[in-house]
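Entry: subunit A
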Amino acid sequence: MSIYREISHNGLWKQNAILAQLLGLCPLLAVSSTMVNAVSLGLATILVMGLSNFAVSLLRGFIPYEIRIPVFILIIAALVTIVDLLFNAFLHDLYLVLGIFIPLIVTNCIVLARVEAFAAKNSAGLATFDGVMMGVGFVWVIGLLGAIREFIGQGTLLSGIDMIFPGMQAIQVLPESYPGFLIAILPPGAFLVLGLMIAGRNWLEYRANERAKARLLAQQQAAGA
Partner candidate 1 sequence: MQDAAPSPATPPAGGALRVSARTALILLAFTLVFTGLMATAYNITRPQIEATMLEAKRRLIGEVLPAAAYDNDLLADAVELPPSPALGLAEPTRLYRARKDGQPAALVFEAAAPDGYSGQIGLILAVQADGRLAAVRVTSHRETPGLGDYIDPKKDKNKASPWIAQFAGRNFSDTPREKWKVKKDGGAFDQHVGATISARAVTKATSRALDWALAHADALYALPAGARYEESTK
Partner candidate 2 sequence: MLELFRFKGGVKPASHKQESSGAAIQAAPLPPLLVVPFRQSATGAAAIQVQAGDTVLKGQVIGTAEGPFGTVVHAPTSGTVRAIEARPLPHPSGLAAPCAIIEPDGEERWIERTSLDPFTADAATLRERIRDAGIVGLGGAAFPSHVKARAAIETLVINGAECEPWITCDDRLMRERAADVVAGARILGRLMGAKRILFGIEDNKPEAADALRAVLTECEGASCQVVAVPTLYPAGGEKQLIRVLTGIEIPYGKLGPDFGVQCFNVGTAYAVARAVLHGEPLVSRIVTLAGNYGQPGNFEVLIGTPMDALLPLGQPGVDTDRIVMGGPMMGFPVPDLGVPVVKATNCLLAMSPALFPPPPPEMPCIRCGACTRACPMVLQPHELYWYSKSKNFGKSQEYHLFDCIECGCCAFVCPSRIPLVDYYRFAKSEIRAREREKAAADTARDRYEFRQFREEREKAEKAARLAAKAAETKAKLAQEEAAKSADAASAEPVKVGAGETAPQAGKAGTSSAPDKAALIAAAQARAAAKKAAAAEAADAAPSKEENA
């Protein structure tokens, strides 16, 4: 069980593709101008990561070392193409919005890195779980980023949800008179908000460390007394 916990912790926080490893930044920044876009691409990424990890760990016995990278790329690219086709067929509006960022999942370094570092060495179950967890780590970050940007930028949440669930409405969080802060939706805002999120993570880590230290100290004192 603990191995699953570790994998989740790694994916969601400690080795988080974005906050800790700074990989996969382009889709993160480019399509996070609204929460719906962000989460959709995130879900596509989960799909690709889970599947590719699964596929690679199943096939890992057949892949010679020296051509592992081309084979991995082949597998990932095939899966991405399939996801791309599915988006085109069933979520056409979203497909238009996400544009080249669906095919670009191929070059998303997290996918390849995970495949090489984990899936190629572990059983299918673990590998799939790892892929999904890494993907979830990506989704929550990109989703949060999207939410923050959308909120600051136009005072709403979930705008564009009708592209997925026709008929659903965006949530107007701030009053209509909120003038919006356009910069948050534009590229500079993406960088800035992500910078703040990374700083926030640093702060949380720092606080956790401090607490751990204090606890240790308290324990030592207790032991000493």
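To be clear about the criterion, a contact is a pair of C-beta atoms (placed from the backbone, for glycine too) under 8 Å apart; a residue touches a chain by one contact, two chains touch by 3 or more; residues count from 1.
How were these candidates chosen? In short, all candidates are chains of the complex that A comes from, given by their letters.
The model shown is predicted, which means the values in this text are computed figures rather than measured ones.
This complex places subunit A in touch with one candidate out of 1 or 2, and it is 1.
Residues of subunit A that touch candidate 1 in their complex: 59, 62-67, 70-71, 74-75, 78, 81-82, 85-86, 88-90, 92-93, 180, 182, 185-186.
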